[in-house]
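Note that one protein chain is taken out, while the other chains of the complex remain in position.
In order of appearance the chains are A, B and C, and numbering begins at 1 in each one.
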Amino acid sequence: MSALAAAEDRGTEEMEELESFRLRARAYIRANLRPMTMEELRLDYSRNDEEAELAGIAHERELQRGLFDAGLAGICFPEAYGGQGLTMAHQKVFNEEIVGHDYPRRIQVPTFSPCAAVILEFGTHEQKLRHIPAILRGDELWMQFLSEPSGGSDVAGALTTAVRDGEQWVLNGSKVWTTGAWWSDWGLCLARTNWDVPKHRGLTVFMLPIHQPNVEVHRIEMLNGSREFCQEFLTDVVVPDTDRVGEVDDGWTVGTRWMFHERMLFNSPYVTEPVGITHGSMDAGLVATVAREAGLLDDTATQERIGEARMLELVGDALSKRISESIATGTLSDQAAALVRLFKGTAQLRVNTLVFEAAGSAGAAWSGDGPSARAALNFIMRQGGAIGGGTLEMARNVISERVLAMPRERRLDKDVPFRDVPRGRPNTS
Amino acid sequence: MSALAAAEDRGTEEMEELESFRLRARAYIRANLRPMTMEELRLDYSRNDEEAELAGIAHERELQRGLFDAGLAGICFPEAYGGQGLTMAHQKVFNEEIVGHDYPRRIQVPTFSPCAAVILEFGTHEQKLRHIPAILRGDELWMQFLSEPSGGSDVAGALTTAVRDGEQWVLNGSKVWTTGAWWSDWGLCLARTNWDVPKHRGLTVFMLPIHQPNVEVHRIEMLNGSREFCQEFLTDVVVPDTDRVGEVDDGWTVGTRWMFHERMLFNSPYVTEPVGITHGSMDAGLVATVAREAGLLDDTATQERIGEARMLELVGDALSKRISESIATGTLSDQAAALVRLFKGTAQLRVNTLVFEAAGSAGAAWSGDGPSARAALNFIMRQGGAIGGGTLEMARNVISERVLAMPRERRLDKDVPFRDVPRGRPNTS
Amino acid sequence: MLIAPSEDQAIFAETTERFLVEQAPPDTLRHLRDDQAGFDRDYWRRGAELGWTSLLVDESHGGGTISGAGVVDLSLVAYEFGHHAAPGPLLATNVVAAALSEAGAAQADVLAALLSGECVATWCAPRFGERPGEWRTDVAVESDGDGVVLRGTARPVEYAAQADHFLVSGRDGDGLTQLLVPASAAGVSVEAMATVDLSRRFGAVTFDGVSIAAEGLVGARGQAAPDAERLMRYALSILNAEAVGCMQSAFDMTVEWSFNRYSFGRPLASYQALKHRFADMMTWLEGGHAISDVACAAVQANADNADELTSAAKAFIGHYGAELIHDCVQLHGGIGVTFEHDLHLYLRRLTVNRSLAGTPPEHLRRIAGLLDVRNEVAA
Partner (left out) sequence: MLIAPSEDQAIFAETTERFLVEQAPPDTLRHLRDDQAGFDRDYWRRGAELGWTSLLVDESHGGGTISGAGVVDLSLVAYEFGHHAAPGPLLATNVVAAALSEAGAAQADVLAALLSGECVATWCAPRFGERPGEWRTDVAVESDGDGVVLRGTARPVEYAAQADHFLVSGRDGDGLTQLLVPASAAGVSVEAMATVDLSRRFGAVTFDGVSIAAEGLVGARGQAAPDAERLMRYALSILNAEAVGCMQSAFDMTVEWSFNRYSFGRPLASYQALKHRFADMMTWLEGGHAISDVACAAVQANADNADELTSAAKAFIGHYGAELIHDCVQLHGGIGVTFEHDLHLYLRRLTVNRSLAGTPPEHLRRIAGLLDVRNEVAA
């Protein structure tokens, strides 16, 4: 049931007016959530302070519980499952009022969307009753068990296998690129249940608790030292059939909507997102900071670098706004979001390079923990933002094929049983 | 017959020693060919001075005749056809001695190679007797009738059609991108003789005089004002079967070698090429010249632009040398020449852009005919060098598929009669 | 261009587009290369009737907008100008008309003639100085009795040889002074300059001791730096919107071409290497639209970040616009670099816009300068 439908269900006459909702939200926020700047709100995973991260998570669970108790959690979720049954407009009001205050940042995505959104759309009544209120109370944090080491951009090519055994399923395989699986509670998992049909027709979605002996969570170290991502190894994980989401072998119907909710990201009606917050800010200002340290601020080449970084940031923001509006007004399909993805991903690369160039010789070696250190680490990690969240190559495919309607790439994984799809170089020895 | 084979035919005992050849060449050159700087030798087609160009051509014919009479023309062509029957080593000596002197620049390529080279390789004895001495005397200037308006990078997709009529053929169609067809004598023409077989199996090569009523030569104006290229319209052009080169429908056997000779370009044993001359020089020095005019020479950003242009030029030269040596020693196949093509084509684009950036506001409007004018015209014509002589896209295909052995692109023009190959968007109206 | 123009704006833009399609098709543009003026006076008068000249002029002075946001409305016309590489002194006339209107309908007769399209004026603009708010010009204004005298040369000046009046922003002591100088004034001479655009004309205007009476002043002496700032914003808004129009035309032509042109039995649009370049181009195109619109809106609102946004737009569109059209040329192959093709009409227009009123590198430095000023203010 969509957020809109939920609201209509209830009938508009009983729905809380926007202005009264605004005042109620404002009062709660001012009384309970401490003021925080955008800078403070930005998550920095490169610190690797495990204790601080766990404390942060515990704190966010409390904040979420407070919102739940105050009738401000799950604004667009149905009342039947603990939500407020209000509209996207109410969520927008909340997004305006929350600006400049602490809020449960980490558990918006992927817990509320896509995970809760998918459960709301495809779960049984029992499943929803069990999980949605728990999610809205901050009791359950969810992760997407979607990408696989073998899969790259091809999420529907999942090799993690679920085999039916009476009223339960046994899962084996590996998932990767889950943020903070080590402190999360549940995973929404795409698995292959049929190898004898074409790729998209043999998938099924399951829910499973992460903290169990048969799930081993391994934290991955990235090039900048961050350990935000995890890989999970599933060995004979038993999942009751009642924890299946959607029909058997029909997981791609779920998956398609799952992908949709993922594309919506922070524009989702299920997600709280302070107005004006930027994700993965380009840090264009770092060019000047670093150049000042290097004593290069006066040269015109550095000034061009400072200006270029700021230009890319401004154009990125303008483009983001334009494409959101175009999608909202139906001028462009939601696939056009790939334009923003591509622009910002490319711009981020360039900004990281400009920062590094501005650092001069400090790029080779530096003292202390300041901007120069960030310049160098961001440079070697430069491609991270062009890979995570869908590669720029996939964005280019989407733009050319879905937005410009150019002929699709030839795929050798269509119309053949998945087990016959080539998955690696044939042995030539 | 290859140059080497020609030399061996003759027997090494009678062959002129390299040193005596050098002295003979030097004596003739100093006595007969006036000193010219590299700069003077560079051809500038943007002037569009028709009279001067015709005078230049007439002068080159005379120079070539002088060389012929002195026994210095066609160094690697067999003596039987008016050449000297010497070796590539002799040609290299000549290339060293000619440095700093006038020589017949325009008629090296495509007259001696690929045209004469192809005739030498595939022509009948009679054809060779008729044309090679005439070419070596400077009496016949040849052009390649190869590319077609519809063809782009796909030269084997020729639509120009030759239909047999007894002992002659009737040609209809259009060829394009011939340099100076308006002052040339003969065309080597690839035509389709069979539409009912796959693309490469229905082609035949012909020789035809350009100055005849049924060939209309149209000069094309380029964006920088140059009119060096022509398009030809062939209407019922009659060619006797005796002017066919190679077998009927076997034109691609000829074509493959033709392409090889084209790739060899100035490295061909049939071509005189002063050592150290640069073709389509990158004009890296123009960045500084233009910046000086614009008063921007002192800023570090401009200095980076000057340095970048010079760097690209130096790397281009080093790469060119490395790849030539690698091909010569067999470390790389001759297809690796595409690396130089791609590098220089890309570098040239970049240099033209750097020059234009250095020109500052003079890029919008300028006075006089100086470097700023060149900066602006080179900028709007920037892609010329990335298209002419084979697009950079084709170079990238060659490098990935032929040098790195990556899978070839799927082609829809294989194994089907050429008439059934899709040649344009189906009518959807 | 705007994603959601009002109905009036849409009609306005469409009317202009229809007029340009009819009056300035590609073949006409190619012929304008040999036309000394580059545009026809009657064509210009008819454009003025469509509303091309009134948008920055106050209603009380005979002007008027479509939506109340004149800069935005004008950007719609400019976009169509770029979209069709149209001839005519759109920038020159509008900037001068704005200056006269904002000075309280100074020289009301000239303003009226500009509005009707009877008369053409152009701006001898200053160049950006070292730091934001600073200006350079090679024309000096000195006192001369009750009036002033002008000395120096301005270049490049758009439609210099075609203009009936020059709005001069000249150095006057430490400040700038704005004056309106008739082209017929004694001591004024114009030397033509060359350009790559087929229809636009430029010249160097020399003021060899030109005497101008006090009535020729547009605003107070030495106080015109803020005017220059404002006029420059208008000029940049027009240049940017035009350039985005050029990008759109080139992109559309090339997408169409990629579907129609077959190579090795397949349309170009089926080659992934080219598809990915189209994807890049589309981000640049949409980025160009986005930043141009945002900047025009900021200029209209006289927002604090109007300079930063116009400079970002100018630098982005100048650089990526040229890259986009060049790549369109590349994808067309040989035909794309010939005079008989239409693609270069947009390349020429964009190339000139790119270098006018500050090149992309200059605007990048300006952005850095503006950030610097902001940090100093904050510190």
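Methods note: contacts are C-beta pairs under 8 Å (C-beta built on N, C-alpha and C of every residue); 3 or more make two chains touch, one makes a residue touch a chain.
Since we're looking at a predicted model, the values are computed, not measured.
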| item | value |
| --- | --- |
| From B:Gly56, B:Gly71 or B:Gly307, residue that would touch the chain that is not displayed | B:Gly307 |
| Touching the absent chain when the full complex is considered, from A:Gly82, A:Pro269 or A:Gly384 | A:Gly384 |
| Among A:Met222, A:Ile277 or A:Leu297, residue touching the chain not depicted | A:Met222 |
| For chain B, residues in touch with the removed chain | 285, 288, 300, 303-304, 306-308, 310-312, 314-316, 318-319, 321-323, 325-326, 329, 331, 338-339, 342-343, 346, 393, 395-397, 399-401, 403-404, 406-407, 409 |
| Residues from chain A at the interface with the omitted partner, ascending | 147, 149, 152-154, 157, 176-177, 220-223, 301, 349, 356-357, 359-368, 373, 376-377, 379-384, 386-388, 391-393, 396, 409-413, 421-425 |
| Residues of chain C (touch criterion as defined above) contacting the omitted chain | 271-273, 275-276 |
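Definition applied: only the chains that are shown with their structure count from here on.
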| item | value |
| --- | --- |
| Centre-most chain [mean C-alpha coordinates] | C |
| Separation of mean Cα positions, chain B and chain A [Å, integer] | 55 |
| For chain B, residues contacting two or more additional chains | 301, 410 |
| Residues within chain C bordering two or more other chains | 259, 266-267, 361 |
